[in-house]
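And now, chain A:
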Amino acid sequence: MSLLKADGIVSGYGEIEILHGVSLAVGAGEVVAIIGPNGCGKSTLMKTIFGLLEPTQGTITYNDADITGMAPHDIVCLGLSYVPQADNTFLSLTVEENLAMGAFLRTDNYAKQAEIVYDLFPDLKERRDTKVSALSGGQRQMVAMARALMLEPQLLLLDEPTAGLAPVFVETVFGQIEHINQQGIAVLMVEQNARMALEHAQRGYVLASGENRFTDDSKALLANEEVARLYLGGAA
Partner candidate 1 sequence: MTIEAILSSGILNYLVGFLIVASIYALFTLGLNVHFGETGLINFGVAGFFAIGAYTAALVTKPLPTGELARYTQQALGLDQPFLVGVIAAAVVCGIVAVLIGIPTLRLREDYLAIATIGIAESIRLVFNNEQWLANGSQGLVGIPRPLYDLVPPAYYNYIYLGIVVLILAFVAVLLERMIRSPWGRVLRAIREDEVVAAAYGKNVFGFKLQALVLGAMVMGIGGALYAHNAGTISPGVFEPVFGTFIVWVMLILGGSGNTKGVILGAFVFWAIWAGTQFATDALVPPALSARAPYFRFLLIETLLVLMLLFRPKGILGEERFVSTLRPR
Partner candidate 2 sequence: MIALVVDGVILGSILSLGAVSLTLVYGIVRFANFAHGDLMAVGAYVAFFLVNTAFVALGFPDATFGPLSFGLPMLLALPVAMLVTAGVAVSVDRLVFRPMRQRSYAPVMFVIGSLAVAFAIRALLFIIWGPEFHFFTQALRPALQLPYEVRVKPDQIFILLACLTMVAGLYLFLQRSKIGKALRATADNPDLARISGINTEHMLVWTWAIGAAMAATAGILLGIDAQLRPEMGWNLLLPLFAAAILGGIGNPYGALIGGMTIGIVQQVSTAFLLPTYKPAVAFVILILVLLIRPRGILGSEQRGF
């Protein structure tokens, strides 16, 4: 049974249609990667799923409930968290406070969940009282993910978690994603770092020009030569 299901999504900005009918599904506890050349509509898909853009066609269901066109504020309550690509931390707040903001909707004491999250990111525990603006890019990405985990989501949406990070951090971030998944949390990530993403995912979707191009097991995608060629030269 799928946790999240998007069916025939048509979406974009204003009059520019970026997605021309994309479908995907994420099962409980799965790690799924969306890859594809720049401009193929990966981020647009993420924003549409999370209610930041409204699709002109298609439906999105989560746990069998229709969430198409719902406000992000309400989607968060359902157990779906989103880490945007840029500006994804509160820079002037401390690490601890960023986590507290992630747990804003919780009415109980969130300390227990904070401990669980800190166990996932031991680096952050040491720096819990440091302002995020003093952290490195890789650490900030961890704060962003930690914030999104505070509501104990069943599914985490990650938009380009390694964009702009130094290579040494890229592996760390993927390691963290694996840890998160081990807690039983499903992950749907958009990545330009396609090889690494597929190595850490069970399944992958390859988008091109706003349409599904390939859908397969990640090992099969990694072996597919056409996928590799898509990145340089075949995107039109």
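Selection rule: all candidates are chains of the complex that A comes from, given by their letters.
By our rule, contacts are C-beta pairs under 8 Å (C-beta built on N, C-alpha and C of every residue); 3 or more make two chains touch, one makes a residue touch a chain; residues count from 1.
Only a predicted model underlies this, so the values are computations on that prediction, with no experimental measurement involved.
*Asks:* Check each candidate in turn (1 or 2) and state which touches chain A within the complex.
*Replies:* It is 2 that touches chain A.
*Asks:* Tell me, which parts of chain A touch candidate 2 in their complex?
*Replies:* 50, 52, 72-73, 76-77, 82, 84, 87-93, 97, 100-102, 104-105, 147, 151
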